[in-house]
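Take this structure first; my questions come after.
For this depiction, one protein chain was excluded, whereas all remaining protein chains were kept in their positions.
Note that the chains take the letters A, B and C in the order they are written out, and that residue 1 is the start of every chain.
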Amino acid sequence: MILVTRDPLDPEAITAEVRSEACGGVVTFLGTTRNETDGRRVVSLEYEAYEGMAEKILERVAQEVRERWGVDRLAIAHRLGRLELGEVSLVVAVASPHRAEAFAACQYVVGRLKQDVPIWKKEVFEDGEVWVGAETSRHPSTVV
Amino acid sequence: MILVTRDPLDPEAITAEVRSEACGGVVTFLGTTRNETDGRRVVSLEYEAYEGMAEKILERVAQEVRERWGVDRLAIAHRLGRLELGEVSLVVAVASPHRAEAFAACQYVVGRLKQDVPIWKKEVFEDGEVWVGAETSRHPSTVV
Amino acid sequence: MEVRLRVFAMLRERLGASNVSLALPEGSTVSDLLKAVERRYPRLLKGVSPLLIAVNAEYVEGSFPLSDRDEVALVPPVSGGVGR
Partner (left out) sequence: MEVRLRVFAMLRERLGASNVSLALPEGSTVSDLLKAVERRYPRLLKGVSPLLIAVNAEYVEGSFPLSDRDEVALVPPVSGGVGR
């Protein structure tokens, strides 16, 4: 299951979807909004995606996981829009008969989201905001 | 949180307990009852522990995780007694500001349960049963 | 020919729009398009590196030949998931 959505994510339902009686283990990763970055207090986050393409690339990531670890019970859900502190931005759930494969596949998917899946995050601070990965810290007065 | 209990586990509550606004990610492992082992159909499972000692060793594992990865938001919950197919026997949840530590710590804890934590599992098949790790497959007629 | 340029994140904010139409000479490649973008919006791509380009939702190289009505996305560094 691949899901890129503005709705709140339901980690339990997503984990339940990949569980099966043939699999001894499920590894789930929940990404949540951190309250600080490099010592600056984060107020909220905003996620934006190139929808359609993001889902297409995530389908490809799922295919890579199938080929590399033989794992096909995989769910990737990413939330978009404005998120408050502590809200869940990402759920990756992987079930596999063998736990080593489930851990490796889950960690791989989370890492891939930092590579070429077109999803962007803006951190909003009390005194400014920054698009992570593409800008150095920026204050309102220095916005281009 | 260390929990060894005969009650059903609540993975969502256990995961919620380790989440914090200071941590960007939570890795959760759910161990569930598999429906077959080496091609034999499993009917149910039974877990037994040296209670008291199992909890003590798990507290020590948590301490190792703190020292090795600096992770202190960790929950380990293991269920005892008879479990039906698909029921959750184990929940390990780890929250950390950095995801690599959360994955490593969670995987370490799951692995440690195979070493010296005094918990045992019996697989019940249609035509026999076996204490995993300590016996070769055993049919009722060959019970000592 | 005319292509649709899509921009995201800080590029969208800088441009003040999420997409814009761009007229290009026949036979233009992705590299030609980038030059045209820099002429028309000199400060848009400043400091954004690496910049990936997708045509019709597939990543392509600079030499990729464009066609009329292509959707061309400028993809600044991604940061999905969590952490940095």
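Note that in this section contacts are C-beta pairs under 8 Å (C-beta built on N, C-alpha and C of every residue); 3 or more make two chains touch, one makes a residue touch a chain.
Computed from a prediction, not measured in an experiment: that's the story for all the values here.
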Item to check | Visible chains in contact with the missing one | outcome: A, B
Item to check | Candidates B:L74, B:L90 or B:A104 - the one touching the absent chain | outcome: B:L90
Checklist outcome for this item: Out of B:V18, B:A105 or B:I119, only one touches the absent chain, namely B:I119
Checklist outcome for this item: Interface residues of chain B toward the undisplayed chain are 31-32, 34, 37, 47-50, 52-54, 56, 78, 89-90, 110, 113-122, 131-135, 144
Next on the checklist: Applying the definition given at the start, please give the residues of chain A touching the unseen chain.
Outcome noted: 24-25, 97-99
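Just so we're on the same page, only the chains that are shown with their structure count from here on.
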Checklist entry - Given which chains touch which, is the overall layout a line, a ring, a star, complete, or other? => result complete
Item to check | Which of B-C and A-C has more C-beta contact pairs | outcome: A-C
Item to check | Between chain A and chain C, centroid-to-centroid distance (C-alpha), Å | outcome: 24
Next on the checklist: On a C-alpha centroid basis, what's the spacing between chain B and chain C, in Å?
Outcome noted: 49
Checklist entry - Multi-chain contacts in chain A: which residues touch at least two other chains? => result 31-32, 34, 110
Item to check | Touching two or more other chains - residues of chain C | outcome: 82-83
